[in-house]
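All protein chains but one are shown at their positions in the complex.
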Amino acid sequence: MTPKPALPHNSPSIDEHLEMHRRMVVTRELERQLGALHKAGVTRGPIHRCDGQEAVGVGATGALEDRDCVTTTHRGHAVYIGKGLAPRRILAEILGRETGYNGGRAGHMLIGSPVHGMMGGNAIVGASIPAATGMALSAQVLGEDRIALATFGDGAAQTGICHESMNIAALWKLPVVFLLEHNEYGLTAHASTQSSVADLYIRAAGHGMPGEQIDGNDVVAVFQAVARAAARARRGDGPSLIEARTYRMEGFSTSDVGGYQSDEDLARWRARDPITLSRAVLVEALGEDRVMDVERAAAETVAAAAEAAQADPPPHFVPHAPSDPRAFATEGR
Amino acid sequence: MTPKPALPHNSPSIDEHLEMHRRMVVTRELERQLGALHKAGVTRGPIHRCDGQEAVGVGATGALEDRDCVTTTHRGHAVYIGKGLAPRRILAEILGRETGYNGGRAGHMLIGSPVHGMMGGNAIVGASIPAATGMALSAQVLGEDRIALATFGDGAAQTGICHESMNIAALWKLPVVFLLEHNEYGLTAHASTQSSVADLYIRAAGHGMPGEQIDGNDVVAVFQAVARAAARARRGDGPSLIEARTYRMEGFSTSDVGGYQSDEDLARWRARDPITLSRAVLVEALGEDRVMDVERAAAETVAAAAEAAQADPPPHFVPHAPSDPRAFATEGR
Amino acid sequence: MAIMRYAEALNAALREAMTADPSVFLFGEDVADYGGVFKVSRGLREAFGDRVRDTPISEQTLAAMAVSASMTGLRPVLEIMYADFMPLTLDALVNQASVYGYVWGDEITLPFVIRTQGGGGLGTGAQHAKSLDSFVAHIPGLKVVAPVTPADAKGLLLAAIQDPHPVIVLEHKRLYNTRAEVPDDQGPVPLGRARVARDGSDVSLIATSRMVVEAEAAADRLAESGISAEVLDLRTLRPLDVEAIVRSVAKTRHAVVINEDWGFCGYAAELSATIMEHAFDDLDAPVERVATRDMPIPFAESLETAVIPDADVITAAALRALA
Partner (left out) sequence: MAIMRYAEALNAALREAMTADPSVFLFGEDVADYGGVFKVSRGLREAFGDRVRDTPISEQTLAAMAVSASMTGLRPVLEIMYADFMPLTLDALVNQASVYGYVWGDEITLPFVIRTQGGGGLGTGAQHAKSLDSFVAHIPGLKVVAPVTPADAKGLLLAAIQDPHPVIVLEHKRLYNTRAEVPDDQGPVPLGRARVARDGSDVSLIATSRMVVEAEAAADRLAESGISAEVLDLRTLRPLDVEAIVRSVAKTRHAVVINEDWGFCGYAAELSATIMEHAFDDLDAPVERVATRDMPIPFAESLETAVIPDADVITAAALRALA
C-alpha cells in the first residue's frame, strides 16, 4: 500500500483501490487453494472461507495504518491478507508447517502476527471484540497514535461481550472501530433465528455511538466507512459501529454439508460478487490489461505460495516453558 | 392483595393501592429494624437497603399474579415483601435462623420462596435477568399461563447477560418483563461512570421490544407500567423493558462509608419519597385515619417479627447429600 | 441388539426422553434445523417442533436459562458445542445451579442437562480441543458423566435427563463415529458406577472418556509383555465410584490414572488423591498420572500428538508403576 497522506483521507486513490483489488484476488485464490487442498485430504481441522466477503476485510484494513491493530474471527483470511501477511506463511500455518506465522502452533483460526498489528484470528465467537477494545485502551492510556479495529460476525454481535465492549468503548471514548461483518449466517443458522432485529447497526444508539450500515461487497464503500470511523477514533471522539452487509457464498466451513442456503440468494449475491464489482470500476479507470495483469500475478503468487508451503517441514515439538506448573522445572534455583 | 379481575387491569384499585402502601411501609420498617440490628452488631455480612426505592419492587409485584415468578438482586426486600413473604421469616433468614425461609443457608441476598414465585434474590449482578428469562421459557414451552419478571439495577444493565437475555426473549417472544431499577448508583460509582448512555430504556429498540421510562417513586405508575407489560407478555407478544427512575437514599450496603452522594441530590429525592407521595394520594381518597392505621399496624407487625426472629434458634448443620462428590456415600449400593 | 454409532445412541436417548416426557426441551446452537454440528439431534426438530430450538451465540445466558427453567418445570437439555466454551457457563453452574440446589434444596429440583464434547486429536486448535473436565467436576451439586461406549452414551444420557439434579454430559469428538452394540432395550445406566472395561491383575488403568480406548490399547500392548492390566472406565466423574477404584487397586496394587484434561489441578489429580486416601496401604508404587501436557493444545499434527496422551504414554506409565 502506498504511504498514506498526513491527513486522513476518506476515499482510496485509484492505486489504493487496485491494491485492494489485488488483495481480494489473493484472498480468493488462497481460499481456492485451501479448498483444493482440503479435497485432496491434506488439510487438518475445519477451514472457514470468506468467499464473496473479501471486500469487508480487505477494504477495512486498507483504510488503516500499519501500526493499527486488527482482531478477527475464525473467518479471517481477508483480514490477514489485508494486513499485509504473506500468503506463503499463512498457508504454511494452515498446513501446520514450521514456516507458518506461528510455527504450526496456531493453525487456521489463530494466526497472529504482532509486527503487522495482526492481533489474531480467534475461534471463540465474539472474543475479537473485547480484544480490540483492550488494545484501544492500551493506545489511549499510553498516548500512542494507533487505533484498533475488531471484525466480527452477525452471530458474534449477539454475545454479551459485544455489548459490554461497546459500552466501555463509548464510555471511555476508546479509539476502536467495531466492524460487524453481516453475512446472514452464524454457522448454519440464519440471522433471523439469532437476532431479535434485522439491522444490527441500530444497536449503536444504545451506546451513544454512531452506527451505519454499508454495502459490504463494495470495497471502496468499506474503505470509506472505516476511514471515517478511524479518523473519528484517532481524533479521540471514540468508537463507531459499522455493519457491512454481505453474504457467505461457501458453507460455514469445510465440514458443512450445506443445503440450507437458497439458490435465489446465492444467485443474487453472486451477481454482486465484490471482485466483479471492483473489477468493473478498475477496468473503466485503468483498462482491462492492467487489471488482468494484477489478477494474474496475484493468482500466480498464491499458487507458488501453496506449492512452497506444502513442501515445508512440519514443526518439531518443544515444551512450553511458561506453562509448566512446577517451579523447579521452569525457574531452577 | 384482593384477587384480580379476570381481565388485566392497568390501574390499581384504591384498595390495591392501600395494600401496596402497606407493603412499602413494611419494607421501610423492616430495613429500619435491620439498620438498628446492624448497629447493635447482631447481623452478619453486608445488608443492602432499598430505602427510597420501595415503590419499584412493591408496585411491580403488585401488578403480578401469585403464580408469576420474580427474580431480584442483592437489594430485594421490597420484592420479597411485594411477593407476599412474611417479615418474620425474612428477618429470621437474614439473621441466620432455623426459621428463616431457607433455614439460614441463604442469608440476606439469596432468599427464595418458590411457593410464592419468589425465585430468589441474587448476589451475582445481572444474574436475575437470564434467570427470569429461563422461567419465561419454561412457561412458554409448557404452555403455562404465567409470566416472569426480572428486577435489576442500572449497574446490572451493563452486563453482557442483560443484552443476551433481552435478545433471546425478544426473538422467542418470551413472557418476561425486564424491570430496570435505576437508582443512579452501582455500588459507590455513579451511573455516569458505568453507562455510555444516560437513559437506558432506549436499548430496548436494539432488541425490537418496547421500552419506556417511568417515575420509579410513584407506586401507581410502576404498577401501571408493569401491568401493561405483563398483559403484553401474557398475550404472547413478548418482553418489554421498563426503566424505573429512583434514587438510593442509604449507602450501598451496611459496609459503605458513604460521602459520595451529594446533599442536594439526597434532599431532592427525599422530597419525592415514594411513601410520602403515595400517602398524599391515599389520605386524599381514604382519609388520614385509615392510612395511619394501616401504617401503624405495618410497623407493629415488623417490630414483632424482628423480636420473634431474634429469639429463633440458629440452624444445625446438615451435610448436603447431592453435593457429595463420592458415589458410595450418597448412593449406597 | 443393534450396532449403533455413538452419535446415534445419543440421538436415540434424546428421542426416547422427549417422547416419554413432554417437559424435555432441547436447545443450543445449530441443534434444530441442522441437527447439531455432530448430528446428535438429527431429526428431532422434525419430530418435536418447537421443543427443539436453535439459539443465538450466548452460552452464558443459555446456561443460566437452563438452570432457572429447570426450577420451574422444564427439563432443559442444552448443547454447548465445544467443551472449550464451558467457561462461559461456569457462573450459571457454580454461582447459580450449585447454590440454589443447596439453599432452596428441598423446595426445588434442578433437572437440567448440559451436553458438550471435548478432546483433541483432530487438528481443531487450542480453542476447540480441550477437555475441561475438572472445571465442572469441581462443582458441588453437579453430576458429571463421560460415556465411552454407544450403549453407555444412550444409558447415561437417559439417566442424566431423568436425574433431578444438574448433570453435565461430556462427550468426545473422536467417539461420535465409533460403533458398537446397543441393546434394544438399553435403559438408563445408573450414575456413579464405574465399569470394568477389562479384567486384569497386575496394574489398574483408571481412565475417563476416550482415554479408556487408549488404555485398552495399552492393555493389549502390556499383555504382549505378559502384564495383565485392568481397565476401569469411570463413566461418572462425579459422584466418583470410589469403591470400584479401591477394589481394583487392592487387587493390582499398581495404578495409572488417565484423563484428557490437563494434569495440574486436573481430574487425574483427584484420582491420585482419592487413591492416596482410600488405598494407600494397597499400593506397591506411587500412582502414575497421565494427562494432557500442561500447555495449550497446538494445531499441527506433529505437535498435537506430543501433547495429548495415547496408548504409548499409558503403556510407559504402567511400566514405570511396575518397575
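Think of it as A, B and C in the order they're written, each chain with its own count starting at 1.
We take it that a residue touches a chain if its C-beta (ideal position, glycine included) is under 8 Å from a C-beta of that chain, and two chains touch if they have at least 3 such contacts.
Since we're looking at a predicted model, the values are computed, not measured.
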**Report entry** Residue touching the undisplayed chain, where the options are B:Gln194, B:Asn217, B:Ser240 or B:Thr301
**Finding:** B:Gln194
Report task. Touching the absent chain in the whole complex: find that residue among C:Ser68, C:Gln127 or C:Thr315. Result -> C:Gln127
Query raised in the report: Just one of B:Gly186, B:Gly208 or B:Gly238 touches the chain that is missing; which is it?
Result: B:Gly186
Query - Option touching the unshown chain, where A:Ser165, A:Asn183, A:Thr246 or A:Gln261 are the choices - result: A:Ser165
Report summary line: Residues of chain B touching the missing chain are 44-46, 96-97, 103-110, 122-126, 155-156, 158-160, 186-189, 193-195, 255, 260, 314-317, 319-320, 323-326
Query raised in the report: If you put the missing chain back, which residues of chain C would it touch?
Result: 60, 84-85, 87-88, 90-91, 93-95, 98-99, 101-103, 126-127, 130, 132, 134-135, 137-138, 140-141, 238, 240, 262, 264-270, 272-273, 275-277, 280-281, 283, 285-289, 294-296, 298
Report task. Just the residue numbers, please: which parts of chain A touch the chain that's not shown? Result -> 69, 71, 102, 105-106, 110, 112-115, 119-120, 122, 124, 127, 130-135, 137-139, 141-142, 144, 160-161, 164-165, 167-168, 171-172, 320, 322-331, 333
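Heads up, the rule we're going with is that only the chains that are shown with their structure count from here on.
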Requested in this report: Sort the other chains by how far their Cα centres are from that of chain A and give me the top one.
Outcome: B
Query raised in the report: So how far apart, in whole Å, are chain A and chain B when each is placed at the average of its C-alpha atoms?
Result: 45
Query raised in the report: On chain B, where are the residues touching two or more other chains?
Result: 160-161, 164, 167-168, 171
Requested in this report: Going through chain C residue by residue, note those that touch at least 2 other chains and give them in order.
Outcome: 55-56, 58, 60-61
